[in-house]
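One structure is given below, encoded as structure tokens.
Note that one protein chain is taken out, while the other chains of the complex remain in position.
Chain IDs A and B follow the sequence of writing; residue 1 opens each chain.
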Amino acid sequence: MSNKLIELKNLTKNFDDQQVLRGINLDIHENEFLTLLGPSGCGKTTTLRIIAGFEEPSGGEVLFNGIEISKLPPYKREINTVFQKYALFPHLNVMDNIGFGLNLKKVDKSVIEQKVKRMLKMVGLEGFEKRDVTLLSGGQQQRVAIARALVNEPKVLLLDEPLGALDAKIRKQMQIELKKIQREVGITFIYVTHDQEEALSMSDTVVVMNNGEIQQIGSPTDIYNEPENRFVAGFIGESNIIEGTMIKDFLVEFDGFRFECVDKGFEDNEAIEVVLRPEDLDIVEPDQAKIRGTVRNITFKGVHYEILIETELRTYMVHTTDYAAVGREVGLKFGPEDIHVMCRMGGY
Amino acid sequence: MKQFKHLIKPYIIWAAILIVVPLILIVLYAFTSDGNEVLTLHFTWANFGKFLETTYLSVILKSFRLGILTTLICLVCGYPLAYIISKYSEKVQSFLILMVTIPMWINMLLRTYAWMNILSDNGLVNNLLKMLGISPITMMYTDFSVIVGLVCNFMPFMIIPIHTSLSKMDKSLIEAANDLGANPFQTFWKVTWKLSMPGVVNGVMMVFLLSISTFVIPKLLGGGQYMLIGNLIESQFISVGDWNFGSAISLILAVIILIFMSLMKKMDKQDD
Partner (left out) sequence: MKRKNTIFSKLYVVLCLAFFYLPILVTMIFSFNSSKSLTRFTGFSLRWYGELINNMEISKAVYVSVSIAILATIISTVLGTITAIGLSKSRKVLKELVLTINNFPILNPEIVTAIGLMLLFSSLGMTKGYLTMLLAHIAFCTPYVITSVYPKVRSLDPNLANAAMDLGATPYQALTKVIVPMIKEGIFAGALLAFTMSFDDFVISYFVSGNGVKNISIVVYNMTKRINPTINALSTIVIVVIVVVLLLGNLVLPKLQASAAKKMKPRTRRIVAAVTAVIFVIVMGKWTIVSQGSHILRVYNAGEYMDLSLLDKFEKEYNCTVVYETFESNEMMYTKLASGETYDVLVPSDYMIERLIKEEYLQAIDWKKIPNKKNLLPEVKNKDYDPGNRYSCPYFWGTVGILYNKNVVSQEDLDKEGWNILKDEKYKGNLYMYDSERDSFMIALKALGYSMNTKDLDEIQEAYDWLIDQRDTMDPIYAGDDVIDNMISGNKAMAVVYSGDASYIISENQDLDYYTPQQGTNTWYDAMVITKDCSEVDLAHEFINFMLDDENALSNTEEVGYTSTVKSAFEEMKNGTYEGIDSYIPKIDNPKNEIFGYQKPKIKQKFAELWTKVKAK
């Protein structure tokens, strides 16, 4: 990654007596597609609004190109936002909505028109200049909102759950398009969502947040494959999380058995948690595996079956394309690379 | 659900008798002369011809001038108030709006009398000035006293619709404008003001309607020489006894108002 564009340093924010941000430290780089991911109330939107300038942090710093900007009003920042419900001006048509920022800068009319047309082309709305924004579909409004922000050529584009109001099919389509646009304009996108699939499929970097704190920062694969704690593991994808002990490097014990693994760097005999992704588990004959159990339930999910297997200590979830009849005795098999060991945390 | 459509019937009869017939009667009186008797109708344009005399035209002009002035003052003073109120928390907002509404419940005439006592030559304001050693000012029976009375009585009708449209406004639009580089002043003119237009139009219509047709406040605070359309109509019915001319003026007033209203509505629609 290239140089740092935005640095958040020990950012805190209180609303009344409630602390919604508890010390956020985050570096955002040029041309990065960064996603703030977390459940509602985790502080991701507040973080975004502080970057945009709609909120002032209670403590900490926001550096933009190395300059502190937390007191700078939003209209003086080279940052633009795509709002959750688009916030298109109902009294202006598509053209005037997109040209709003340029108009304020007293840009020449013909230049504005040209730029707006180019933007409309990019978001696939050619010929929509004179349309009434209130009569557009959700997807179209979304595109106008993106065009309106991008036409100002900001250094950073902030997107606050921009796809939340769209239906599933258009969502998918827009995800692809957003990524394409980001590559095309080559600027930093900061994207807020609670949808882990969206986060994983679009981002360069995912920041998982919970309860006003950052849980993990990493690439989508890192986040998925190497969750740092139970919260991240639980929030991203489905998982079997099992408490266990790290006997020593490359050897972990849980459910009464010892398994080889690829993790190291923990203290010997440290209490840890293990994540086993359901799709990493294989169902085998009982005698071929250490962990054994009985099939309790099987649900057809389209691509795979979701099978619940009850063992002595817990119920495992398995995603597999193989059918297993309810009541059948089975074994659960997984390799050392399927075991993800993480620190044990209280609370979650 | 078809059964429910019959529910409208009582009101159709009611409205026909108590809304439509009175209007027809006004039209009938306006176009006849000497006719409180139904059998001896004389159709005539005379009542309208009479109206074209400069005196009566100047009454209309004066009413318009006063109506526009009152509306303007209510808008200029009421908009900031509505705007400030809409910035408070919801609890404070509903309290302040209540405070604005309460005076409307107190008899308008009583409040006007109180203004007479405040503004008269030996009234409260002048007594205060005297105590401060400033020479008294004549305020009663002037444009000033009439406008004070009108503004005090009608400003809530401006504030409430404007506040409603401001408080209904999506706050993210303001943020969006800010985000796109508009400073607070630009944000106000390009977004807030434009989006509060429906409230402004409503308020302007209400205040103008009320102030152009009022007759009690100008009579009490402006004296007998403060002749507006409302006073003219009232005097035709109550003291002159020329119901035909009175009806003709009422009709003209109603038509002017209706034209004004439809113009305002059109403006409102174009703004969208």
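The working rule: a residue touches a chain if its C-beta (ideal position, glycine included) is under 8 Å from a C-beta of that chain, and two chains touch if they have at least 3 such contacts.
Bear in mind that the values here come from a model prediction, so they are computed numbers and not experimental data.
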List the neighbours, among the chains on screen, of the chain that has been left out. B
What chain B residues would touch the chain not displayed? 1-12, 14-15, 17-23, 25-26, 29, 36, 38, 55-56, 58-59, 62, 77, 80-81, 84-85, 87-88, 96, 98-100, 102-118, 120-124, 127, 138, 140-141, 152, 155-156, 171, 174-175, 178, 209, 212-213, 215-216, 219-220, 223-227, 230, 232-235, 237-243, 246-247, 250-251, 253-254, 257-258, 261
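In the analysis below, only the chains that are shown with their structure count from here on.
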So the centre of each chain is just the mean of its C-alpha atoms; given that, what is the distance between chain A and chain B in Å? 56
Under the stated contact criterion, what part of chain A meets chain B in this complex? 52-54, 73-75, 79-81, 83-85, 87-91, 100-101, 104-105, 148-149, 152
In the complex, the residues of chain B that touch chain A are 170, 172-173, 175-183, 186-187, 190-191, 194-195, 197, 271-272
